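All protein chains of the complex are present and in place, except for one that has been dropped.
Per-chain residue numbering starts at 1, and chain names A and B are given in the order in which the chains are listed.
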Amino acid sequence: MSDGRARKERIDRGIKVRSDGLYAVSSLREMLYLSGPRILLIAGLLLLPLLLDPHPYWRRVINILCVYALLAIAFDFLANCVGLVCLGGSMFIGLGGYFAAVFNVHLHLSVYLSIPAAALAGAVASTLLILPCLSLRGVYFAIVTLMYPLLFTRVIEAFDLLGGSNGITGLDSFPGSNIENYSILLTLLAVLFGLRRLLNEDIGLVMHAVKDNDQSVRASGIDVVRIKTLAVFIASFIGCLGGAYLAHVYMWAGLSLFALDFSIIPIAAVTIGGGGILFGAVVGCLILVPLSEFLRFFGTFRIVLYCTALTAFIVFKSEGLMPYCARKYQQFERWAGA
Amino acid sequence: MGGRVSILTVEGLGKTFGGLKALSGVGFSVKKGEILGVIGPNGSGKTTLINCITGFVRPDEGKVLFKGGDITRWRPHRIARVGVARTFQVMRPFYSLPAYKNLIIPLWSPRARKEGGWRGGGKHGDRDTVAIDILEEIGFERDSRVPYKLASTLPTGYLKRLELARCLALRPEIIFCDEVFSGLSASEVASMLPLIEKLKMGGITLVMIEHRLRELFRVADRVMALQFGEKIAEGHYKDVIEDPRVKEAYLGIEEK
Partner (left out) sequence: MEILLFGIINSVTLSLTALGFTLVYSISRLPNFAHGALYVTSGYIVWLCVNTLGMNYFAGIAVGIAATAIIGALMYRLIIQRIRGMQISEIIATYAIGLAIIEGLRWGGLRGSTFTLPSFLAGSMKIGGIAVDNQRLFVLGSGVVVFAALGLFVKYTKTGLALKAIAQDERAAMMLGIDSDRKALVSFALGSGLSAFAAVLILPLGSIVVETGYNVLIYSIAISIIGGLGSWGGAVVASFLIGFAQILTEVFLSTQYTMVISLLAIIFTLLIKPSGIFGKQKELDDRV
């Protein structure tokens, strides 16, 4: 039934077809094909600190990159798996960081305790702050998350709380830069694969359902607000973990933890890297964070750059880099028909 | 059919949207195990009625009693949990998932876990098996691997059944069907009728909102007619369609 025009069709590559079903993996080549990208990612990330050993500045950048990656994963999870757009990721960094500072400096908890404790405290605080708007339209979530970091900065400054503009200093740092690097790298990998595992479980399906058709979910007897609360808790835990870690890296918790960068880079990373799969978030950060370092002397122009790139990706409905690459990896296009 | 107990009672239900009275003083009872048809021209408030009863819209006045308990103004998921299920006229299944995966969500809910006989947190396998069983009950031929097909490849008839399956997964006591026959060909509807009968024989009460009167009358025990948000007739279908008010509502004919 050709109509005389050529059309492009996408066909799965042979190796993908052969390796798709679990029973079909027989050759080493197929196994490598399947697990290759994943191994590449894991190995690549883990080797990074060793490769950059002679450059302590860039080793620092790895830490920052991981924190951004955590935020980006949290954003991707909330936006593309549950349907909540978080415009204020810096809220988690700030809360996590300040809690860590209080636990470490005032309550004298060690680094290894203050970080998880701060993550937990921050998650509880964030969830409570966001909870009231979860039963309302999705737009409220965006509005509220946008507003909180902006307000926190002003409140802290106005009341000179928690060190005011100077922040809280004197946090313990990590015993060594290897621990500094690898603790966050391993955390990132754990979060990444752990969350993906969660999303493959039934609860992940329920969360996607909440995003796509929450009325149907309600009609099935599930409390949508509870699901959203759980999602917010998970995401804020991840974000606050990053924030607590960062405070210890800087040995200081201050207003800059609520910086706009922490809100916008995750969004840009997910849009550019591809949403919904969590890997895209990491890839996006791998691109944007080193870029951000190069653009440092451009001042706030870099934010203009991210936002423009971000908008361009959205407007042109680009699927993102990761899905694009994945598609190329798994399928090939050819002209057919005519 | 007398002597059956009432499972759901609605009293004086009213709802106004902006300036429009969508429902006004609607009251009726549904007997356990019966099939009640709800008919009426477009805009008569049929869907609003379901929405008010199942909690998706808050009624301004009136009461809804289910098995004696007041469920008025309860949140939708709570109402679903006590056994009141509903279908949606505009279905949005997970097109990118196989049919049986679509049932994971209702099977995950607390009620399904309780009633289904297996505990939540049970292995994937259990839930998947239950899903396939339900689909088989509803007419998805297991041998042809229909339950495993992606929802996007299923024709409307199957999607309508999938919607009913979603309700069945909750092991409900009563299902509100919002125009399940719409969009189907005559033969597709004909093939759904035995399914409806089967549900009834399984002890489920059905309230069916329909436009396809002929098919509805083949299965409904009683019929209720609405117009402009008010109940105008109720009873055996033969009596209802002879009712002058109903005639006027549907055909605009004044009986002199």
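Basically, contacts are C-beta pairs under 8 Å (C-beta built on N, C-alpha and C of every residue); 3 or more make two chains touch, one makes a residue touch a chain.
Since we're looking at a predicted model, the values are computed, not measured.
The chain that is not drawn here is touched, among residues A:41, A:61 or A:146, by A:146.
In the complete complex, the hidden chain is touched by one of A:133, A:192, A:222 or A:257, namely A:133.
Annotation for chain A: contacts to the undisplayed chain at residues 79-80, 83, 85, 87, 129, 132-133, 135-140, 142-144, 146-147, 150-151, 154-155, 158-159, 215, 260, 264, 267-268, 271, 298-301, 303-304, 306-308, 310-311, 314-315, 317.
Following the convention adopted for this analysis, only the chains that are shown with their structure count from here on.
Chain A meets chain B in the complex at residues 202-203, 205-206, 208-209, 212-213, 215-224. Interface residues of chain B, counted against chain A in their complex, comprise 54, 56, 75-77, 80-81, 85-86, 88, 92, 94, 97, 101, 104-106, 108-112, 124, 127, 166, 169-170.
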